[in-house]
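Every protein chain but one is kept in place in this view of the complex.
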Amino acid sequence: MRLQLKEMAAALNITPNTVERWIRQGRIPVRIKENTCIFSLPSLRKWADANNLTYTPPGAAVLMALKEKAENLHIAMARGGVYYDIEGESVAEVIRAGVNCITCFDTQGQRQALYDSLLAREELMSTGIGKGVAIPHPRTPLDYGEIPAFISTCFLKNPVDYQAVDRLPVFVLFLLVCPSSKSHLHLLARLSFCLRDEEFIQFLNQPPASAAFFKKIEELDQRFDAP
Amino acid sequence: METRLLHIFRNTPIGREVLLQSMYFCKSIGVHPVIYIPEFIKFLMYFEKDVVQIDLDDSYLIAPETASAHAVEIVRSQGLPEPNFIEPKNFTASTLPDIPVNFDFMCCPRTISDLSSKIGLGYIGPRVRRIVHSAKFPVLIVGTIYKPWKSIGVMFGGSANAINAFRLGVRISRLSGLPMNVYTQLGKHSPDYYKDIIQKNDLTWDMEQYVRNWEFFDSGEFSVNLYKVPHDALVVIGAYGHGVIKEMLFGSTMEKVQSILPNNLLIVGPKYQAAM
Partner (left out) sequence: MKFIKGLNIVRFPSRWIFFRFDDRLLLISIGALVGSCSGLAALALNRGLIAMFEMLGHYRHLWWAFIMPGIGAALSSLFLEKIIKEGAGHGVPEVLYSVSRYGGLMRFRSSFSRLISSCLTIGSGGSAGPEAPVVMSGAAIGSNIAQLFSLNDRQRVALVGCGTAGAVAAIFNAPIAGLVFTIEVIIGEWSALNIVPIAVASVFGAQVSRLLQGNQIAFTHLQFNIDPGDTIACLGLAVVTALVSILLTRALRLSYRGARHIHLPIWVKAAIGGCLVGGIGFFLPDVLGEGYHSIQAMVEGTFSNGLLFVALLVLAKILATSFTLGWGGSGGIFAPCLVIGSFTGLMYHRFIEMLWPGIAWVNEGCFALLGMAGLISGILQAPLTGMFLIVEITGGYEVILPLILVSAISTTLCHSFEPASFYMKDLVEKGHFLRPRTDARVLADLSVSELVEKDCIIVTKEMKLGDFVKIMQKSHRNFFPVEDENSREFLGLIHLDDIREYLFDPLFYETVFLEQIMDTQVRTVGLDDDLSAILDRMDAGNLFSMPVVANNQFVGMISKATLLDKYRNELIVQTNH
């Protein structure tokens, strides 16, 4: 196989200078001809394994970066779905109804675990952040393995007293479930950016159709990313 | 990262001309000069797969007390900032320092081991040849009189090393803003053959952008045709592109050019690696 010196360095996650020196010193099963590294992939992989390095083929890194970047609000929301007319009179009831709507789960056990964790978080302190919005989330990140981060948006049939900071009854829940605290913070920051926008709150007040809702979120996402 | 040129200073009038020329090069393309004032008659350069011992001509050790002042004065006169001086850190033997080789250019007169009276057309000293052969950097070989150049001329024969020389020529033309000409001696191939090589290497854009004129010598001897190269051009050329053996058999373009053109030459050796 042939790779440019720079690509080779990127694939092994070291500097080009180091690759060059290792080739010169004969520490790596690669030879070089005019900035092009020539090697056999199996022996390089074997060498990398033995030397605590990882060989990522060029291109794979780019894909991974793309994946990571794609993790913005409207994708997570699309994954979680939008639900209307959630019934219930108390915090526990609306959360139970909201959790039951979620389609990401396969088993009842996962739903139950999420429900318990959400309630535990509510007992600690209400997640009603004011202006009629609440963001229920598990107390600690829940890792369901294959299931990536998602946000389920639940519009309530009747506003519920949520012991929110501003005492206003809550009319919409954003159920935020993330596999790691990093992605939790990442999505929460974007969500809070949206909710700071008065216009958006107004927009939520008359429950919008899901298409319009996602379009609005995508727009806000772009505004967040803009420098 | 900034680029650096290694210059070995000789504190004599001819050394002054050489330094002036080399500083002109530095200034025109924004290279930082690094100067070595020899304390010993010989030094070593450890290249990647070769070690070259340079035995200097005695005149390099003349008047060490004024050398650094003279060097600074010349560098300043070309409008460059204070140069760096090399203090050898490693010694192979107590009178044999090792000079680092991690530079982007090096400037040499045509010979550094033999008497300066030998300097003349058609003669490149054995040590300078070894440096060209082993170095990753191109070597600037200057004449005996300081003469600013007004254009860049690249000898393009189609080999891999000629491609390197062409790229280097483009880089210098871009940095210095001087026009560039390309010269090709047509042998059994047609101009299209060479244009094809340029295209294959993704250099068509550079060719259009920077090259003022691509001259094909389609008749006559190469050595005669070289008269068309302007007297005030810096000539960039690849050396030993075909391997030493083949050049012994078929002769080398570099040898012809250096024995006919008195111009300043920038020679790209076979180990040349473009700065990243």
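Annotations for the structure displayed:
Letters are used for the chains, namely A and B, taken in the order the chains are written, and counting of residues starts over at 1 for each.
Rule of thumb we're sticking to: a contact is a pair of C-beta atoms (placed from the backbone, for glycine too) under 8 Å apart; a residue touches a chain by one contact, two chains touch by 3 or more.
Keep in mind that this is a model prediction, so the values were computed, not measured.
The chain not shown here makes contact, within the complete complex, with A, B. Note that of B:Gln53, B:Thr66 or B:Ser117, the residue touching the chain absent from this view is B:Gln53.
Within the complete assembly, B:Asn90 is the residue of B:Asn90, B:Ser117, B:Gln199 or B:Asn213 that touches the hidden chain. On the side of subunit A, the interface with the absent chain consists of residues 14-15, 17-18, 21-29, 31, 40, 43, 50-53, using the contact rule stated above.
Even with one chain removed from view, subunit B keeps its contact list with that chain: residues 1-2, 32, 41-42, 44, 46, 49-51, 53, 55, 84, 90-96, 98, 100, 243, 245-246, 249.
Going forward, only the chains that are shown with their structure count from here on.
In terms of their C-alpha centroids, the spacing between subunit A and subunit B amounts to 56 Å. Contact residues of subunit B toward subunit A in the complex are 48, 160, 273-274, 276. Chain contact summary for the complex, subunit A toward subunit B: residues 5-6, 16, 24, 34-35.
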